[in-house]
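One structure is given below, represented as structure tokens, and several questions about it will come after.
For this depiction, one protein chain was excluded, whereas all remaining protein chains were kept in their positions.
Letters are used for the chains, namely A, B, C, D and E, taken in the order the chains are written, and counting of residues starts over at 1 for each.
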Amino acid sequence: MRILLVNPNTTATMTARIGTAARRVASASSRIEAVNPPDGPVSIEGYVDEAFAVPGLLRILRRSQGQWDAYIIACFDDTGLEAARCLGEAPVIGIGEAAFHLASLLSNRFSVVTTLSRSVAAIEHNLQRYGLSARCSKVRACEVPVLALDDPASGATARIAEEIAAALREDRSEAIVLGCAGMAEFASELSSRFQVPVVDGVAAAVRLAESLVGLGLRTAKIGPYAVPAPKAYRGQFEADSF
Amino acid sequence: MRILLVNPNTTATMTARIGTAARRVASASSRIEAVNPPDGPVSIEGYVDEAFAVPGLLRILRRSQGQWDAYIIACFDDTGLEAARCLGEAPVIGIGEAAFHLASLLSNRFSVVTTLSRSVAAIEHNLQRYGLSARCSKVRACEVPVLALDDPASGATARIAEEIAAALREDRSEAIVLGCAGMAEFASELSSRFQVPVVDGVAAAVRLAESLVGLGLRTAKIGPYAVPAPKAYRGQFEADSF
Amino acid sequence: MRILLVNPNTTATMTARIGTAARRVASASSRIEAVNPPDGPVSIEGYVDEAFAVPGLLRILRRSQGQWDAYIIACFDDTGLEAARCLGEAPVIGIGEAAFHLASLLSNRFSVVTTLSRSVAAIEHNLQRYGLSARCSKVRACEVPVLALDDPASGATARIAEEIAAALREDRSEAIVLGCAGMAEFASELSSRFQVPVVDGVAAAVRLAESLVGLGLRTAKIGPYAVPAPKAYRGQFEADSF
Amino acid sequence: MRILLVNPNTTATMTARIGTAARRVASASSRIEAVNPPDGPVSIEGYVDEAFAVPGLLRILRRSQGQWDAYIIACFDDTGLEAARCLGEAPVIGIGEAAFHLASLLSNRFSVVTTLSRSVAAIEHNLQRYGLSARCSKVRACEVPVLALDDPASGATARIAEEIAAALREDRSEAIVLGCAGMAEFASELSSRFQVPVVDGVAAAVRLAESLVGLGLRTAKIGPYAVPAPKAYRGQFEADSF
Amino acid sequence: MRILLVNPNTTATMTARIGTAARRVASASSRIEAVNPPDGPVSIEGYVDEAFAVPGLLRILRRSQGQWDAYIIACFDDTGLEAARCLGEAPVIGIGEAAFHLASLLSNRFSVVTTLSRSVAAIEHNLQRYGLSARCSKVRACEVPVLALDDPASGATARIAEEIAAALREDRSEAIVLGCAGMAEFASELSSRFQVPVVDGVAAAVRLAESLVGLGLRTAKIGPYAVPAPKAYRGQFEADSF
Partner (left out) sequence: MRILLVNPNTTATMTARIGTAARRVASASSRIEAVNPPDGPVSIEGYVDEAFAVPGLLRILRRSQGQWDAYIIACFDDTGLEAARCLGEAPVIGIGEAAFHLASLLSNRFSVVTTLSRSVAAIEHNLQRYGLSARCSKVRACEVPVLALDDPASGATARIAEEIAAALREDRSEAIVLGCAGMAEFASELSSRFQVPVVDGVAAAVRLAESLVGLGLRTAKIGPYAVPAPKAYRGQFEADSF
């Protein structure tokens, strides 16, 4: 099984870290490659970053169609997820939705701990769209920027732990979803420490992608995810046209 | 990985068929055993059957705690799912919820085709509780009883196919969920025929159970799924007490 | 008018107390009998207890069909309510739903005070299913177990009063619903003390049952509450089959 | 028990008919008086009629405070219900809400059959506000004006029966709510004919009012239903001021 | 463009102040007249005041039909809005809905600061009906009565500012809606002070009314806003009949 994990930002060190995290949880029979586009923001924090990350993401998916059994979008905002689903039949999983769905199988209510409060509204809108708003008690921000997560000086784990403690104390939540691809490696330790399920979206997406491929399930191609009709694209995006 | 699939009705031939369907989609490293309780209805069609199926189901789960990595409840109503989650830390997956979650990753909207119209309201309530009502356009009934599904004379596949055709024509659905454990073996052929994803809950649950186990995720044990406090049970259920 | 009140747990002293509370509010023309099954848990606190309480409850209803004009299920979780409705045409009222409906006629928003926090999610799901979630500001737990409610040493009334005070201060609620059959006798005093409507489900259910019987209204028998089709039940539940 | 039923339109013959229907279902110990204001529209069909019916209705309630144990507003739009609740502590029940609540105890889903399609939106808004929208499959109009309901030449019962038949065939409803005070006398015959619960709001409100009074429950007087603060009213409404 | 702004209470000084506020934001080509009915409460605080304000409001609209291009109802409860829409084709805008709609174009979530807590539930119901509940984080009350707003001794601006500060600190709101026509003149200063959008409904309604008129858009006259059929009104309201 070949799974392409796309980190939609352009920070290769983060891509490598996410790839490692993904391979750690993948089945033996899976080959996971982690890539990122050359074009776009170094991290995705808010709607503008999302907008400039999507073209690069879609190009990777489009050019590689047929070579991979499934795709993972490794940004917790599920950046470009719906456009990505239009590009082919291979399943595409966002790490945000993956985490939400698995957390829903383990708990009645969960809280999310993400990076910056700027992203809270976008995550809430995704939950609303997926239908899982009522399963999420609260989306919390630890206010550590994405690229500082792996800098020990940022105090990221301490800040995340504080928010988890607050969630368990105040939100009536029974499980935690980590709200950034860059938090993948903290999940296991935090779960041990707080004795609640702590769901990382990267790991969740790897397993869900393997599940769909293993079952021969592919993206629905009638309705909103149908392959786009051929159409002229102009200027900088001329080559991106179908 | 050891997964115990419990068919909560008492029809051993159906249990065997579901077990076969489950093993067909399981990973090589999984050992799946399919069992059913000795006590309870021969099929589950409506709230009364559910009520008398749950004690037997829970006994199986309780007595086997520690021997299995995950449990699957192989009835599309997700009979007894929440009580089952209270019995231990090993994940418990209902085939209804499994199918709904996977269909949500493949389509914007799906329809369900179940057996009898008597069960439609219960399935709708499950969708509401899981949060996925808005993802399901319609729950349809083919009006073939559970135990007639594998009787060629019942015309079950023709009836299911009619409802799928109606769903694609009238519901604006892009994918189909088969709403009974006994329909597992029809999924692949129906998907080929209608060229849309057809999701079978048994297969979906096997893969989701493997996913949760593979990730070391366990049921949240604070809140509603906490292990029951010790308490006297009386009469016929005396031995079922904690 | 003959009303059978079923306490679905097996604690006869509690059944007697509930019966007394019910008779105190019943019309002169009503004959109320309070019973409990011989089989099942001594109190219902969480999903597992519910599961083992339902068979005994349903047997009582089934065997007594035709002898009673209405049935009351005297557990605030409305244990087994939907299955019970399938057994006949006589109305079946849960004390939880009864309290929610009456509180909705008296206030814009109410809070619930129940026993253990373990039960909060189940009550919230009932509110969601009945449609009345938006009318309930919050479900609070006083953390006194069911069987300690009538033990003066438990400090139950003080704890309930604390939660009512908190509800009026913090929830913007205007009325209170007592969330356990065992709290029935506290309603009147608490209402006087806090000068807000305090609704007890047992009393509410008695009056609603009398209302439905008085109006000749019976349970809808098409759709999900239709009488089950005849079917074999096996083992311990063989005699429970239709 | 003294219950004042107020028909908020000014058609005394209709008031008399509703009063008769109410007394037919009341308990022996209840004294029901039916009145209507001298000021306002002869029937209530739409928002403008509602607006001009409310002052007369409120005057009746206000002047009679202390003389009655409960009030019923006998218009299916529940005209002026919330203002009426502010006027005192005695419970006030609208016949629309009464019917919706009782139908929710008897069925999973019901349909409403009202008079004119002009009123459908207002009824839907009431259902939304009470929280019971999801319990109502559809609000249907038979297109017979209120004052023609008791004119045999209007063919009212035939038109209502047609809509009930359509509801049972198309809406997946299991019970029917009659959506006008003037339909009270048809309920029993329609229920026999269609073999489903047919709920009349007048009867439902009488029983609910008796229930609340019998339980000593009164309207919450903190929050939106608090008694208005004293304030000058001018002109035609000078005397209506507190 | 001729716009009639109707203050539905009977306090002429308040009407004059609102008129001034409205003219300050109107386009040069608009002629705005502010009036109030002679009959009804001096301020609208709660459901009873609303009920006695509506007849006077409707009379003004009805008698002036044809003379104005649009109407504004200058009470934040949108008193009588739906009945007003039935009276003709000219658009009718409530200042509450106007403010909610414009705030939704400027922010993801807003808070409302109104006068008395008694009115909070009515505003919440309006938000629910318009569909904008999820856009409003919280409705807050500053507990200053309507007619004290322009009395410097009331400390109104300080109280409103306190609630705005609390909203920005606690509600995760990004914009503020002022919840009373009498607060119109505070908007600009509060917006400067808190550096967030502060939306006044009077100003919002003027611009929306101009927008609809400018586009030739008129109220839908099929369905609930159709002109009432001719019908007798009696007593005090005889002349109000169609």
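In this section, contacts are C-beta pairs under 8 Å (C-beta built on N, C-alpha and C of every residue); 3 or more make two chains touch, one makes a residue touch a chain.
Predicted, not measured: the structure shown is a model, and the values here were computed from it.
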Q | Option touching the unshown chain, where A:R2, A:R24 or A:R118 are the choices | A | A:R118
**Q.** For subunit E, the residues touching the chain missing from this view
**A.** 25, 27-29, 91, 93, 97, 101-102, 104-109, 130-135, 168, 172, 174-175, 188, 191, 195-197, 199, 203-204, 207-208, 210-212, 214-225
Q | Interface with the undisplayed chain - residues on subunit A | A | 10, 37-43, 45-52, 54-56, 58, 80, 82-83, 85-87, 117-122, 125, 128-129, 145, 223-226, 228-229, 231-237, 240-242
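As a working rule, only the chains that are shown with their structure count from here on.
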Q: State which chains count as neighbours of subunit B and simultaneously of subunit D.
A: C
**Q.** Homomeric contact subunit B-subunit C: same or different residue positions, threshold half
**A.** same
Q) Quick one: subunit D and subunit E, Cα centre-to-centre, how many Å? A) 29
Q.
Just the number, please: Cα centre separation of subunit A and subunit C in whole Å.
A. 44
Q | For subunit E, residues contacting two or more additional chains | A | 120-121
